[in-house]
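One protein chain omitted, others in place.
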Amino acid sequence: MKVARAVFPLVILTLALSCNLMAQKMKIEPALDTATQVITQQPPIAPLNLFAEDTPDDAGNSMDIRWDLSADDSADVTNYQVLRSDSPDGPFVVVGGTTKGQGSFTDNTVKPGQKYYYKIVAQGAPLTDSTFVSSESTVFGPAISSGQWFNTRRSNVLLWTLVLSASVIFFIYRAKSGGKLYIRKIAGIDAIDEAIGRATEMGRKVFYVPGINDMDDVQTLASIAILGRVARIAAESDTYLEVPVSKSLVLITARETVKESYSKVGRPDSFREEQVHYVTDDQFGYAAAIDGMVVREQPATMIYMGAFYAESLILAETGNAAGAIQIAGTAMPAQLPFFVAACDYTLIGEELFAASAYLSREPKLLGSLKGQDVGKALFLASIILGIIIEIVTKVDFQWLLRVS
Amino acid sequence: MKKIIPIIVLLILFVIALFNKSQLEMSAGVSILVTILLGIAMIVVLILTISGRSIERRIVFLFIGVSLILPFFMNFTLPLQVSPEVRTLYDALAKLPKGSKVLASYDYDPPSAPELQPMGDAFMKWAFRHDIKVIIIGLWPQGPLQANLSVNAALADPEIAKHPPKYGVDYVNLGYQSGNEFVIQGMGTSIRSKFPSDLYNTPYDSIPLLRGVENFSNIDFVFNLSAGYPGTVEWVQIAVDRFGVPVGAGNTAVQAPQVYPYVESGQLTGLLGGMSGGAEFEKITKEPGQANTFLLSQSFAHVVVIGFILIGNVALFMGKTKRRPPIG
Amino acid sequence: MQFDIGIWIGALLTLGIISFLYKDNIIYKISEAIFVGVSAGFWFIALFWDNLYRVFWIGVFPAANTNAKPQYILFGGVILGMLMLSRLLGNKVGWISRWPLAFIVGATAGLKLITYLASNALSQINATVGNFVGAVNQPTFAGLVAASTIAIGTFCGLVYFFFSKEHRGWFGGLATIGTWFLMVTFGASFGYTVMSRMSLLLGRIDFLLSDWLHLIK
Partner (left out) sequence: MRREIPLIITFIAGLVFVVQYFIPHPPFDAFEQVFTNWFAIVQAFAIWLGALSLMKFSMLKIRRKQKDWFMSVIIIVGFVVMVAYGAYDGFAGMHASPTYSFRDAGTHFDWLYQNIYTPLTSTMFALLAFFVASASYRAFRARNLQATLLLIAGILVMIGRVPIGDWLTSFMPAHYQASNLATWIMNFPNAAGQRAIMIGIALGTVSTSLRIILGIERSHLEG
C-alpha cells in the first residue's frame, strides 16, 4: 500500500510529462508571410475618425487617442505620428508615435483642465533621411483631461479588501466575546518554549535574528511581534537573549519591544541595551558577524524569523555545526528549502504571520487567523467557481480577480 | 605540526603569486585520470558513510573545492544544447537591423558578476561586431561600472579593436539613477528627464547617439541583466506592459525561477538563466567567454552535489547513520 | 614580478573568509572585523549620498539646468528623521521617536495590505483560472494537463495553510497533496540555488587562480 502511494504520483507525473512533450512535438510552425512590399512614392491615404478623450481612472495627466488606420496601412504606411497643439491652427508638435497597424496612443504629457488639439500624420516611404511622404488627418479638438476620485477598475479589489477585512474583524470580535476557536498545531511555534528552556538549562544564550529587511517589509513587522513574545519567555526564564540586527529602524523597534517585554514580566532591570545591537546594513557582513558570534559563543538556540535571502543557509549551517537548536520562519520561497534542511523546525510562508498570534494565545489574535482562513476559503471557492462559471456560462468571472 | 601546515600552504601560494609566469594545463589523459580519482574518492566516502562513519563536513568542503578547481586546468568542452528561451532572445537580437538602438540595463553589483558578467560581455561584443548601438544605464549603483567592464572586454577583442566603436556615437553610458521602478516609468515619457547627462557629465543633448531618442518608442530592444530588485520583473511590468518595448533578460539562477512565468506568457522576449544560460548565449552569439570555461567546473560541482545527496540517502537505507535524537 | 597591492589585499581577504570553513581562526576574525566595519561604513556613506543627498537635497534644490520643480514635500521625511533622532536626547524626549515609527509601521501595513492582496493573491488566482479556461477553450492534451497541474497544485497548496481546521480525512488528503507540490517547488528552488552558488564560488576561484596566481588565463 505504501509503495503504491509512493509510486502513484510518479506515474501521474510521467504520464503528464509524456503527453505534454508529445503534444509539443506536434506543434506546427506557422508559415512565414513572404509577401514583399512595394514602396511607392505616393503619400498614403490619411487616417480617419481621429478621436481623443480623457483617460479614465487616472490622475488627469494623460489622454487616450484613437484613429482608424489609413486604408494604405498594410502597404505604404511605415508609421504614425501624433501631433498636438494648444489651438486648432497650430503650431503642432510631435508628442509621440506608433508603428503601422497600431491605431491608438496615450499621450502622457498633458496637464489636466487644458484644451488640446490633435492630428495624426501617416508617414510613407522615406524621401531623405528625415523627410517622408506623408498625409495628415483632420484636426480633432478640443479635448480636455481630468483626474478622477475613484479608480473604477479597482472596484473589485475594494470589494475584496472590504470582505477580507470584515471577516478578520468579525472573528476578532467574536473571539473577544468568548467564541470557541480551534487552531491547528503549528509545530515550529510549539518548539519555541522548549528551545528557550534548553538554553536556560544549558546556561547559554538565545540568538534571535530578525532577517535583513527593513521596517517597510511586513515580514519584519511579523518578526518584531514574535520577538516580543520570545523576549517575554526569555525574561521569565532569565535566559540571555541577544538580537543582532542589520537595519537601524529595526534596531530601534526591536530594542523597544524587548525592553517592554522585560518590564511586562516585572524584570525591567535585567534588560540591557546591548542585548539588541546593530551590526551592519550589509547582507553578508551581517552574516559573517553572526557566524563569528555563533562559533565563539555557542548559543543553545537560534531563532530566525523574518525576510531572509542568501544568508539563510550560511547562518543555518553554522548554527547547525555549533549544535544549536534552530527554529526558522520566512516567507521567502527560495530560502525555505535550506531552512527546512538545516533547521529543526521551519515556519513556511503564511505560518510566519500566524506565529505571533499563535504564541500569544490571546483570543483576539487567534480570531484573526480564523478570519484569514475565511479569506482562504473564498479564494479556493473562486478558483473552482471561476473555472466552472467561465467554461459553462462564458460569464466574465475573472473581472473579480483582474488587477490593473 | 598541525599549525605549520596552513602557513606552509600560504607561503607556497605567495611564491606562486609572486614569481609564477607559466600557465598550467592538463592533457586529456591526466584529466580523465583526475576525474576517475575523484570518483574513487566519492566511493570511499560512500563506503565510510554506509558503515556509519559519517565524514566530517570539512571533507565535503574539500570535495567541492577540488571539484571546482581542477576543471579549470582541464582542456575539453562539453556539447551544449541551446535552450529555447536563450534562442528566443538571440533571435530577437539577430532580427534587429544594423544601427538599431538597444538599451542595456545593468542591474547588478560585483557579487553577482560571476553569473551575469559573461552575458554582458557576450552581448557587448556581439553588439559592437554587428553595428548595434548600445545605450547603457543602471538601476543599481554599481551597474554602469560593470557595464564598462563589458565594454573594455569587447574592445580588447582584436577584431573589434580594428574598427573600434566610438563613444557617444556607437555606445553611451548614461550611468545610474535612483528611484527603482519609477525610473523606468519616467523613461517611458522622457529618457532625458531621468538621465540629464551621461556618466561623464556630458549633457544628454550633446551626445550624437541620443539625438532623436525621446522615450521607449525610439528604443528597439531592451537588454536587462538582473540580480534582484529592481530588475527584470519591473522591466516587464512597466517597459513591456505599459510601453510595449520588447525586453530580453539575463538573470541569476536564483532569480530565474520567478521570472519563468513571464517567458511562458511571452511578456519577456527570452531569458538567460545563470551560468548555463550565459554559456548558451556565448555559444549562440559565437562569442565564447568566461561562462564556457566555467561550465565544466559547474557540471562537476552539480555531479558532486548530487553524489553527496545520493550517498547520504543510500546510507540512510542501508547503513547505521545516527539520526539526531528529537528534542524535548 | 607582478605585484598589485589591491589584488593581494583582495586575495588575502578571500583566503581569510574561506579559512572559516576549516575552523574559526585569527585571519577569519580579522577579515570579519574588517568586513563589519567597512560594510557598515559603506552603507552609512551610501545612504548619505544616495538617500539624503540625491533624494532629499537634489529633490528640494534641483540643478538649474533641469526644469524639475523643487519638491518641498520631502521635508516631511526630514521631520520624521529628526523625530527619530530625538531618542539620542534621552528618555525625557525620546518617546517622541515612537511617532515616526508609528507612521512608518502604519503606512507599511496599509501599503502592503493592498499591494499584496492585489498583486500576490488576486492576480495569481486570476492567472490560475485564466490558464485553465484558456486550456479548455483551445484544448490540447498537454495544455489541459499543464493547466490542471497548476490549478490542482495551487488549490491543494492553499488547503495546507488552513489553520482553523484539522488536517484529517479528505481535507487532510488535499493538504497532503498540497505538501507534495510545495516540496517539488522547494526542490526546484534548491536546484537553481545550487547552480547559482557554485557559479559564485567559481568567480572567486577564478580570481585567485587567474588574477592572483596567474595559473590560468
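Note that the chains take the letters A, B and C in the order they are written out, and that residue 1 is the start of every chain.
Just so we're on the same page, a contact is a pair of C-beta atoms (placed from the backbone, for glycine too) under 8 Å apart; a residue touches a chain by one contact, two chains touch by 3 or more.
Being a predicted model, the structure only gives us computed values, none of them experimental.
Visitor: According to the contact rule at the top, which chains on display are touched by the left-out chain?
Guide: Spelled out, the missing chain touches these shown chains: A, B, C.
Visitor: Using the touch definition from the top, which of C:Ile9, C:Ala68 or C:Val93 touches the missing chain?
Guide: C:Ile9
Visitor: In the full complex, which of A:Ile144, A:Ala341 or A:Ile391 touches the chain missing from this view?
Guide: Answering carefully, the residue with contact to the hidden chain is A:Ala341.
Visitor: Just the residue numbers, please: which parts of subunit C touch the chain that's not shown?
Guide: 6-7, 9-11, 13-14, 17-18, 20-21, 29-53, 55-56, 59, 71, 73-74, 76-78, 80-82, 84-85, 87-88, 95, 98-107, 109-118, 120-121, 124-125, 127-128, 146, 149-158, 160-161, 178-195, 197-198, 200-201, 203-204, 207
Visitor: Just checking the interface: what residues of subunit B touch the absent partner chain?
Guide: Residues in contact with the chain left out: 54-55, 57, 60-61, 63-65, 68, 78-81, 83-84, 110-111, 113-114, 141-142, 145, 148, 176, 180, 182, 199-201, 253, 257-258, 260-261, 264, 273-274, 276, 295, 298-299, 301-306, 308-309, 311-313, 316.
Visitor: For subunit A, which residues lie in contact with the unshown chain of the complex?
Guide: 5-6, 9, 17-18, 20-22, 24-25, 57-60, 147-151, 154, 157-158, 161, 164-165, 168-169, 172, 214, 216, 218, 221-222, 224-225, 227-229, 247-249, 251-253, 256-257, 259-261, 263, 273-274, 277-285, 287-288, 296, 310, 313-314, 317, 320, 331, 333, 336-338, 341-342, 348-350, 352-354, 356-357, 364-365, 368-369, 371-372, 375-376, 379
Heads up, the rule we're going with is that only the chains that are shown with their structure count from here on.
Visitor: Mapping chain-to-chain touches, which pattern fits: line, ring, star, complete or other?
Guide: Drawn as a graph, the chains make a fully connected set, so complete.
Visitor: Where are there more C-beta contacts: B-C or A-B?
Guide: Of the two interfaces, B-C and A-B, more C-beta pairs touch across B-C.
Visitor: Centroid from C-alpha atoms only, then distance subunit A to subunit C, rounded to Å. What do you get?
Guide: Here subunit A and subunit C have centroids separated by 12 Å.
Visitor: With centres defined as the mean C-alpha position, give me the subunit B-subunit C separation in Å.
Guide: 19
Visitor: Can you list the subunit B residues in contact with two or more other chains?
Guide: As it turns out, subunit B has residues touching two or more other chains at 111, 254, 257.
Visitor: Touching at least two other chains at once: which residues of subunit C meet that condition?
Guide: 189, 192-193, in rising order.
Visitor: Mind pulling up the subunit A residues that touch subunit C in the complex?
Guide: Going through subunit A, the ones touching subunit C are 9, 16, 19-24, 154, 156-157, 160-161, 164, 181-184, 186, 215-218, 221, 249, 252-253, 256, 279-282, 284-285, 288-289, 291-292, 295-296, 310, 333-334, 336-338, 340, 348-351, 354, 369-370, 372-373, 376, 379-380, 382-384, 386-387, 390-391, 397-398, 401-403.
Visitor: List the residues on subunit B that touch subunit C in their complex, please.
Guide: 6, 10, 13, 16-21, 23-24, 58, 61, 64, 68-69, 72-73, 111-115, 141, 178, 193, 196, 203, 252-254, 256-257, 261, 273-276, 290, 294, 297-298, 301-302, 305
Visitor: Spell out the part of subunit C that touches subunit B in their complex, as residue ranges.
Guide: 1-3, 8, 11, 15, 19, 21-22, 46, 50, 54-55, 63, 65-66, 68, 127, 188-189, 192-196, 198-206, 209, 212-217
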